[in-house]
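Quick one: structure below, then a few questions.
What you see is the complex with one protein chain gone and the rest in place.
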Amino acid sequence: MTTRVHRLARIAPLAECMRGTRLATTGFVVATQVLLYAELWRALYAHTASVAGLDVRQAVTYSTLAALATTARTMRGATGESVKTRILDGSIAYWFLRPVSARRYRAWYGVGEALYSSAWVVGGLALGLGLGLVAPPASAAVAAVSAVSFGLGLVVLYCLTVLIDIAAFWTVSTDGVTRCYEFVQSLLSGALIPLWFFPGWLGGVAAGLPFAAGVSTPISLYAGRIRLADAVPALAGQAGWCLALAMVTALGWRRAGRRLVVLGG
Amino acid sequence: MTAIDVSEVSKRFRGRGPLIRRWRATPPETVALDRVSLGIDSGEFVGLLGRNGAGKSTLIRVMTGLMVPDAGQVRVLGLDPNRDQVRNARNIGVTFGQRTQLWWDLRARDSFEILRDMHGLPATTYAGRMRELDDVLGLSGFWDTQARHLSLGQRVRCDLAAALLHRPRVLFLDEPTIGLDILVNDQVRAMLADLARTGDHAIVLTTHDVADVEALCPRIVLIDHGKTLFDGTLADLTRIGARRRTVVVELAAGKGPPSRIPDARLLELDGARATYALEPGVSQADFAARLLAADEVRAIDFDGVRLEDVLRSIYAGDRSLLSAP
Partner (left out) sequence: MTVATRVRRAARIARVARVAARAGLRERLANKGDFALAIVNGVTYQITVLLFATVVFTRFPALAGWTVGQVLLVSSVRLLAHSLFVLGFTNLREIPYLIRQGRFDSFLVRPAPVFLQVCTSRFPLNAVGDLAVAATSLGVCLSMLRWDWTIARVCFLVLAVVSGAVLELALALCAAGIVLRRPGSEALFSWLDTVIGTFGNYPLNVFPAVLRAAFTFVVPVAFVAFYPVAKVLGKAQSVPYGPALTLVAPVVAVAWLGVGGWAWRVGLRSYRRRGW
């Protein structure tokens, strides 16, 4: 008997597609987000010719894509599979009673989730390109490198999300942790404000933390803020974070398993 | 062959006081399990009974590996259910009646397919199992419905199917028949009885529905305050209860109660109705024959000995029944 765990990646997209309303809402949110943010940044950049080495079009591209990438990830509602929701409805025990460990299950579910949200990012990008709000990548090489970087960024963000989610084993509600994480992430990943606008010390902090590897790096590559020549160290940095965070996450799951034993499921 | 082996298992919980008080007083400890030992063989169908808070759920959690006991050890088909969680999961099926393992947004059938993939069941095996389960549980009527739209009874049936899909050799059923109507309940019972009859399943059932236990479980384990109070056959337990057999006799008009009947004690006299307690060892037939011979009665009503009554008196603190020989 071989398990076909990879098929667990179907769960998240399937669940989203079961509800027409959800698809419609997500489409609405993604589309309005692209339009609104592009307009906002166009308005802000209107009187500034060049910002930190980017022209207006690149800067708007960066900011719009950053908003898009963040929104597409937060589309899961109350029904997404997470430790938090499972603890709330009391069915977390089943995660530990199946021949696929909770960690592997959550990871495959996360793959599906990432693919699904990526589809929306691609859709939003296509919309932005079609309306001329977002600049196309400078070359095929840039497109390829930023796609790879985007993939690595998804892994980084997955690990961070799971670490926060696992915290639900210790705290009664993870709302506080989640909110805190959302702020820190949106700030230090460059999703809210491009990182190069930060004062020096905070820029240093952001560069030393994994959040930028999740959002800022791929979009900077796409918009040309990181030049193609510097792509290799950027990708290596992301890969390093993936590895480090994967190890921390594995450790987190082990501790969580022990914690569950105390709580008794 | 021993399927579940619980030996000398103890578990205590430390209560968590409110924020301020936690520093001052040591929080109270409750003993959930106190050196419980239990061996269950393949082919056995055991009813685990006890009041709320008696330690039933803790025992189930320990046996399924969700909880590690403070002392003692548990083996399920030779595996430590906590340390070998993943391998053990192939051998066991679990339902917690109050909690569903179905995916909320998906159709019930999608959930079964996910479990099929997790257990790696071949397509033909899966199709066969689904057909069997459908026959008994009537799933096909609603397996295309999203889990969140299922009624309680439908959901419970799907959860049972989800637990049985991989034909586990050890089954833990925690309140499995909650919310089922009488007909479905009968079908579920019949299916569980069939499973038990195959002889290679060990089934542990906890429930508050005593009728389920009476219908299904030849063996009963009674837990109270974390200790095994009784471990034996259903027949034994009812025989113990039978020490309290009562008979209601309706007397013929104008007659007083029979002055003296051997082997029975008059408990209560209410107009023309008299209640007698039979002495142990007296058969109902002998008693009836004696009464009828005296031609003084119009009707005799033997109270059957119901498990519910036995449990009620035990829960109410009447331990004398158990300690008596």
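Points to keep in mind about this one:
In this document, chain identifiers A and B correspond to the written order of the chains, with residue numbering beginning at 1 in each.
Definition applied: contacts are C-beta pairs under 8 Å (C-beta built on N, C-alpha and C of every residue); 3 or more make two chains touch, one makes a residue touch a chain.
Note that the structure is predicted; figures quoted are calculated from it, not measured.
When you scan B:149, B:197 or B:298 for touch with the missing chain, the hit is B:149.
Of the candidate positions A:202, A:228 or A:246, contact with the hidden chain is made by A:202.
The chain not shown here touches chain A at positions 19-22, 24-26, 28-29, 32-33, 36-37, 39-40, 42-48, 51, 71, 74-75, 77-79, 85, 88-89, 170-173, 175-177, 179-180, 183-184, 186-187, 192-193, 197-199, 202.
Everything below uses one rule, namely that only the chains that are shown with their structure count from here on.
Interface residues of chain A facing chain B in the complex, by the touch rule stated above, are 1-5, 7-8, 10-11, 14-16, 18-19, 79, 81, 89-91, 93-94, 96-101, 105, 257, 260-261, 264-265.
Those residues of chain B that touch chain A in the shared complex are 57-58, 61, 64-68, 82, 85-87, 89-90, 92, 94, 96, 98-101, 103-107, 110, 114-115, 117-122, 146, 148.
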